[in-house]
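For this view, one protein chain was removed and the others were kept in their places.
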Amino acid sequence: MAAQTFVYTHRVTYSECTVGNHVYYARYLDLLEEARNEFFRAIGAPLLRLQQNGTAFFVSECHLHYRALARYDDLLRIEMWVEELGRVRLTLGSRIINPEDKLVLEATTVLACTSCEEKPKRLPPELVKALELFVGPVAPRD
Amino acid sequence: MAAQTFVYTHRVTYSECTVGNHVYYARYLDLLEEARNEFFRAIGAPLLRLQQNGTAFFVSECHLHYRALARYDDLLRIEMWVEELGRVRLTLGSRIINPEDKLVLEATTVLACTSCEEKPKRLPPELVKALELFVGPVAPRD
Amino acid sequence: MAAQTFVYTHRVTYSECTVGNHVYYARYLDLLEEARNEFFRAIGAPLLRLQQNGTAFFVSECHLHYRALARYDDLLRIEMWVEELGRVRLTLGSRIINPEDKLVLEATTVLACTSCEEKPKRLPPELVKALELFVGPVAPRD
Partner (left out) sequence: MAAQTFVYTHRVTYSECTVGNHVYYARYLDLLEEARNEFFRAIGAPLLRLQQNGTAFFVSECHLHYRALARYDDLLRIEMWVEELGRVRLTLGSRIINPEDKLVLEATTVLACTSCEEKPKRLPPELVKALELFVGPVAPRD
């Protein structure tokens, strides 16, 4: 059974573009964070509330494959799902797709769950439950 | 007598440029902060040490006049001086100049001195003393 | 008669915050650009289309008064109107308001209309017409 996928849209600004009119390679990580914030909110666990309850996330790995260039004013579709749900680590998969339905970026982000004092800790059980719906093979993109 | 001027150089990266190959208008504020950090270090009062001793600065005003475009790889000259030294507020003047000696930006930044709990407080006396050398009319630019 | 005001909302990300958990002073200019893009789209003149028809805008001045700090996850309300509509220059007024209805930032941005070769040119008549509805005194904020 294919996993559920979270979908978020983002409109590219001049701020995010560089020489040659395309999104600067680092800005995609800002977009992934923006989408991640909304993903956690959508599953009922906003990061701010988690943090107020003593749970934070630090990015421990990020793997990016840039496939095509995104341009100013493109309305990008950001897809996000859970690749792996460990005890302390959460691996998110993401894809960014441009308005011509072309794949712009594939990303894997590994998040480590920590206390607010930056010590590793287990993912809270209610968060695990909410994330489980998004775990599993994602429908392939032709 | 003309005031002393602090001079800092910065090389423009792709990260700072936008569509049309020029520095994005917001990035100049990042450059001014970078220059400000080094200005405070140069006068013997690094912002980190001030902060560890309970003094922080918040920008309360910023006035920017964009005069010419800075381009990728330009080695910019950032000049900085004190326009006004109040009890709680410090007004810094700045100019950014490109490698062809053309004026790129004129900026005035008003900083409010605060405690680390974000309450206004007086500028520490030893900082006032160090800043005094940089107060006064700056030699005009032809 | 009070001018019409364009309203845009923006959710603060970690990317926009700095040490001390507040939005970094330069990032507000990115937010203003984001709101400006949507303002031009809302009045039927997206900047991308203007550019494709040979009209671009460069920021020539920016005046910022920082009134309060915006924090991570704040849903900010950005208000925008026309302060002055010249032949070549367009002055936009903006206010950013936080979820507690506190004023965060007041900004005035002067845009110069140029050709795509960066030469000054007059604002296109159909754009002037669309902007006129937003010119005039804005209802004061108590």
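Labels A, B and C are assigned to the chains in the order they are written; within every chain, residues are numbered from 1.
Following the convention adopted for this analysis, contacts are C-beta pairs under 8 Å (C-beta built on N, C-alpha and C of every residue); 3 or more make two chains touch, one makes a residue touch a chain.
Quick caveat: nothing in here was measured; it's all calculated off a predicted structure.
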Full-complex contact with the absent chain, from A:3, A:62, A:85 or A:103: A:62
Option from C:24, C:40 or C:81 whose C-beta touches the chain left out: C:24
Which residue of B:47, B:103 or B:116 touches the chain not shown here: B:47
Subunit C residues touching the omitted chain (full complex): 14-15, 17-21, 24, 26, 72
Subunit A, residues in touch with the chain not shown (by the definition above): 20, 25-27, 29-30, 33, 56, 58-66, 69, 118
Contacts of subunit B with the absent chain, listed as residue ranges: 11, 13-15, 30, 33-34, 37-38, 46-48, 72-73
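We adopt the following convention: only the chains that are shown with their structure count from here on.
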Nearest-to-centre chain - CA centroid comparison: C
Inter-chain centre distance, subunit A versus subunit B - centres from mean C-alpha coordinates, in Å: 36
For subunit A paired with subunit C, centre-to-centre distance based on mean C-alpha positions, whole Å: 29
Subunit C, residues touching no fewer than two other chains: 30, 33
